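With one protein chain withheld, the remaining protein chains of the complex are depicted in position.
Moving on to chain A:
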């Protein structure tokens, strides 16, 4: 292994010096050690790295957390309000047992990483850090390795049957310098099904990893809303592995955020499976900077699988959107149906969208398409709405919501989609100027 460039070595050493491994690491020990050796060998990203060309990693590398004041969101109903879910609350990354529901749910076994990792064995041992490690090739994802090595807590979900209600991880951000690292594992057995919701910003700066292993004919739905905090810095990874005829759907709503980098890494290992990853992001750079990056890597290594990537961004007042999406079709992955669309709606000339869509195909009988567009509000549509008496502001909002609608359609549950649509409408109301 080549030595790291000095600048990376220094950055990595400095960051590592601020982190400590858990004392009681039990069954996670070897996974954490492996992840740490990956990290020390390859280092944290530098601004010149190709994969970080559009998003500066400086704030994520920083040894001192860039401060982020908590956001009072009490002016609207909590995210997923009205959705009957088993709720787990984390305050700045620390589990709040009093505010949380009992971890019992029919058809699902739920435990917490921090409370079970001292043991010698656990069902999650085969998964923890496994999908992350696999996802390090061909592209290095340093913060995911850092997460596996240093995660302080997380939720371990094992669906053996059909979860009777969704599990909702509710994050509360209270300290302006919190820097939580959380690692969740979801294992869906053959024929089983579970829905996971995530709500809010886990901290001032946060690093979350979700590893989801969906066995043959299993179903995993994941819907996340990242909170309204303007100053937070986020780096998240969602790793998915899909068995035969399984389904994975993951949707993320992002309103505000100084820096968000959401990575999705999905691999099909069984035939006839379906994976949809989607996101809607909306940012206004007027009050605070907004930089949102969706980075997706879908690997087809099985026959007749369907993948969809649908990412939409609405940007105003100097907001920046980034999309890096790739579909890799391995030799023999015939009948692959891959679709990728990334679109930005720029509401002014100050905002920008940077997109890098990629296809890499080594099979000859596949249907893959990708598209990326950057546009402004359609003047004909706007005139039509106004000619019917819809005021300018309301007409603009209708068109913004219409633009985002395709991504929200990827959400399986209408109730959940509706709750996110309400959040979006409220955001538009608050940013009416």
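Basically, a contact is a pair of C-beta atoms (placed from the backbone, for glycine too) under 8 Å apart; a residue touches a chain by one contact, two chains touch by 3 or more; residues count from 1.
What we mean here is this: contacts and distances are computed from a predicted model.
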Exercise. Under which of the names "Putative ATP-dependent transporter SufC", "Aspartyl/glutamyl-tRNA amidotransferase subunit C", "Xanthine dehydrogenase family protein subunit M" or "Spermidine/putrescine import ATP-binding protein PotA" is the non-displayed chain listed in UniProt?
Worked result: "Putative ATP-dependent transporter SufC"
Problem set entry | Full-complex contact with the absent chain, from A:332, A:375 or A:391 | A:391
Exercise. So that we can see where the missing chain sits, which residues of chain A does it touch?
Worked result: 379-381, 383-392, 394-395, 398-399, 401-406
